[in-house]
Structure formats: C-alpha cells, structure tokens
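All protein chains of the complex are present and in place, except for one that has been dropped.
Let's look at chain A:
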C-alpha cells in the first residue's frame, strides 16, 4: 500500500461525544453508519442520558445540495454525448469537438454558479447566505481549474496562442476589478477620478490595450501638459506585437518584432520621456516586463497566476508549454514572498502548470468535497488520450475508479440514482458489478418506480436482479392480498415456485368461498399458464367451470377426468374434483362413458386406498359420506351407461 500523502482530515460527527464514548461503524456503498456502543450503567448512574442514535456519515456531501442537482443532470447529458461521440472524428476536428465538450461543461458550471449567486443574494438567513457564498466560490474555483486544464491539456495550445488563451483565462476569472472599472468610467470626469490610474494599470496588466488607450486619450484631452507623453505611450501600446492565432506569422518573426518594440520602449524610458509622470513611467516599466514594477501592482492583480500571465505577456510572449513550470514556480514565490503559504487552489494550479496531470486530479480529489469535478475532468482527459499509461494498483484505471465513486454517490441519493446508471454503463470493468449491487438496494415504493428499475435491469440482461425485483413486488402484492397482481409479477419473473404458491392461494380461497376471485386474470392467462404445473391446473380448472357454466357437459367431464388421470391436479385436490363430478353424474342424460366411469372409480379408490385405516377413522363423517355418495353415484352412472351403450350397440 502507498502511504497517504496527507493526514486524513478529522471529522466530527455532531451530537457524538467521541472523547467519552465508544463508537462502532459499518461501511456502506457510499456512506457509513456510526453508532455509540458504550452506554451508561444500569439506571444511568452517570446521569448522562445515553443516546440511541445511529448516524449516517456521507462521503460525497455536495450530492445533497439542491442547486447542484442542475449541475449533475445537465452534465450527465454532456457526459453521455461525449461517450456516444467516441471516435466519430479524427485529428483536428476531434480536438475541436473535445474543446467544445469542455466548454459545455464549463458553461454548466457557470450557469449553476449564477443560480447559486442568485440564491445567495435572495437568502435572508445569514447562515444560508454564507453557505451559498461558499458554494459560489467553490464552483468558481472549479471553473478556474477546468478552464486552465482545457487550455493546457484538452486544447494543448502551442507557443503563441498559449499566451492569448492564458490572457483570456485571467480576464475571465479576475473580475474583482470590473466594479472599479465601471465606477471610474461612469464618473463625470474619469481622468480626475482617484482610481483612474488604477484602472489604466488593470487594463495594461491584463493586456487590454485598446481599453487602456481609450482611457489615456481621456487623460490627454483633460490634461494638456501630458498630451505628448500620452501620445508616445499610446503609440507604444498600439505597436506592441501580439502572437497571432492563425499561422500568419512564424514565431521567429514575432520574436524579432517584439525585440524591436522592446528596444523602443527601453529608449523612451532611458531618455526620461515619462520622468515627469510617475504613473506613465511605471506603465512603461511594466511594458518592459520589469518584475518589480509589476509586483508593485500586487493589489490590482490579487493572485499569483495573474502576475504570472502579466509577466509572460511582457517578457516572454512566445513561452512554450514546457517552459511554463519555471515561470509559474518563480512567479508564485515572488508574489507570495514567503508571507503566506500556498492554498490548495494554488497547489492545484501549480501542478497544472507543471503538466502533472495526476497531481492535479489527486489534489482536486483531496480539496473538493465532491467527486463530480474529478470524475468528469478525468473522463474528458481520458478521451483526449492523456491518461492511458497510468494504472492504479487497485481497481482498473483512474477514470473508472473516479466514475465509480461518483456514481456510487449518486446511487446513495434518494432521487439521483437514475443518473448513476449511465455512468456505471461506461465503466467497462467494474461498472456492471457495481450496478448489480446498487440497483437491488433501491427502495421500491410504487409499481411505477419498480417498472423503471426493472427496465434498467432488463435492458442490461441482469436476470438475477429482474427476478429479485419481481419477487419483492410479488411478495408485497401478496401481503396486500392482491393475488392477481402477485401472479402477474411472478409470471413476469418466470418464477415457477412463486406462481405455484399463489395458485395454491387461489385454490384455497376457492375451496373456502366456493367461487373464484380475479376471474379477469385467470381467464386470460394464455401461454403463461405453462409457467408452473399448479398454474396450469388453476387455469384448466377454471376452464372446467366455464364449460360447466356454459352447459358444455361432455367437454367439461372430459377435462375434469384429464386433470386427474394426467396428474395435473395435486392429490389434495382430487376430492374436490370428484365432488365436482357429482352433479355431472346425476344429470338426466348420461355424460361419462363406461370407460370414463371406470377411470373415475379408479381415481376414487386410489385416493381412499392411499390413506391408512387410522387416518380414515379420524376423518370426519362428512368425508366418509362424500365417498359413499360418490360410490353410489358412480355405480348408478355405470348402470345407466351400460344399458345405454348396450342399446346403442344393439340397435
């Protein structure tokens, strides 16, 4: 076993005094049961009431946040789409497709973040408000990490475009300054605003040259003394070469231009063009990539990765992906300056800049309280074919491991379990086993839910689970005295034993009440009648009653005899069948032929001979009388049939 990298965090179960009591626990698929085992002495000598609570400790807490359900459901659709799109395209269009998928995931996170933000704004309860706000910041961090991974891994931007992407990334996520910009721009006289130069700096730091120049022009028109300086600075900004997205210029070309421009800036700084205006001088220093000048604007950048991107923009615009790690590390060191230690988010971003994919996923798994993020990100990266070489020493591979964890969490939720099914489907190695174990544990409160679960199992040929669900439903119906329903369920499960049990109940009810219940079902059994012998008998016996009711006596008699001679009827039921023969024997016209009468007699003798004398003695008078009556009726019928058959042959 590998040693854990970090001490596992301590979790306090509210309501449990872990210092004074003993705890026991039991693992579940995605949660844990905890209960106290040390109780006060008899009579509660300690005076402390011993609690008898069982606590459920959940691993994936975020699953239970109402607003996030939108995230789970919408991303489920994207996930399925990604699995289906498998290898549809090749090469470049495949990459465009994957980037699009990644963007879709991000837009879902963003939409969810906005909802959460709305909820936070409208929440009156301060505790609730802070809870929502925390969620907003977690979601925003997730989006930040995802976006960076999209640039570095999914899109795998090359030198040149890489910097442009990173700039977009910073602009999108460092939005604390937006309010300040708005405030300055909406004021009557922007250039006189106390934050004016801050805003210009922000634009320069983020490489938003057009906006910075626009502001400078305001300064120029308001302040005639600085017109010249402004014009020069404006010119420098305008001429600054930027990497192009297309292939219109080569990297060397770009580097040459940039070198030239850099020297020009250098000249203006050295001949003291901006000496009279400290603001413009510092901007010029920034343009030159002066680290100290940039670091002075620490407050405006707020984060080390903003610093990193600004620094790259003005000193290494053609940075290659593999060089990122050096700049990233030094930028973080410079920015934090030993004052504070890096937070989990910093470590994650740093790992991404270092192209340590596995480290990113690992750190995210530790820092975030959900599996959603790592499961989906890993799946996407796996589709980019970036994770193939890596195998875990347990389970199958990292993608599958994380998906299994996430889906298990979904299954432990009261209503999100349906989403989990599709995730398990896309785990080739253990998905099926997990699904089998989880699906049986879903509470089935209505038939409709049972049907939905059943459909999931049937689509995947999970016969064992189908049987078990049908059996549960059949048992429930039986307990509720719904024999018809119970029979339907056992027919669906092709469960012969249970069908026999229910058929027996039907027959017992018949013996007690003298009539059948649920005729609509029994009359329409069709081929499913053949599921069990007893069910066949039930169906046939009911058919006998129908024939009898329709006065088709000879057909009824034939069927009745067949039920006994072919041993379809259980022995215990023979007496009832023979009694049913009585009215047929007593009809005016002769129904049973001589041969049939002999058969009937044999059946009666078989039945009585099987019983010992002692048993016979114990049988009540009714039974003996029945036998006597039958014998008499059989004898009389025989007499009549001999005469009838004799005369027929004679004539």
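Just so we're on the same page, a contact is a pair of C-beta atoms (placed from the backbone, for glycine too) under 8 Å apart; a residue touches a chain by one contact, two chains touch by 3 or more; residues count from 1.
FYI, contacts and distances are computed from a predicted model.
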Notebook entry, point to check: Which one, "Nucleoporin Nup43 isoform X1", "V-type proton ATPase subunit D", "SUMO protein smt3" or "U6 snRNA-associated Sm-like protein LSm6", is the UniProt name for the chain you do not see?
Noted result: "Nucleoporin Nup43 isoform X1"
Checklist line | Contact residue for the chain not shown (choose from A:102, A:488, A:596 or A:637) | finding: A:488
Notebook entry, point to check: Out of A:179, A:292 or A:448, which is the one that touches the chain we can't see?
Noted result: A:448
Notebook entry, point to check: Of the residues A:13, A:35, A:80 or A:336, which one touches the chain left out of the display?
Noted result: A:80
Check: For chain A, which residues lie in contact with the unshown chain of the complex?
Finding: 66-67, 69-70, 73-74, 76-77, 80-81, 118, 414-415, 418-419, 422, 445-449, 451-452, 455, 459, 480-485, 488, 517-521, 524, 526-528
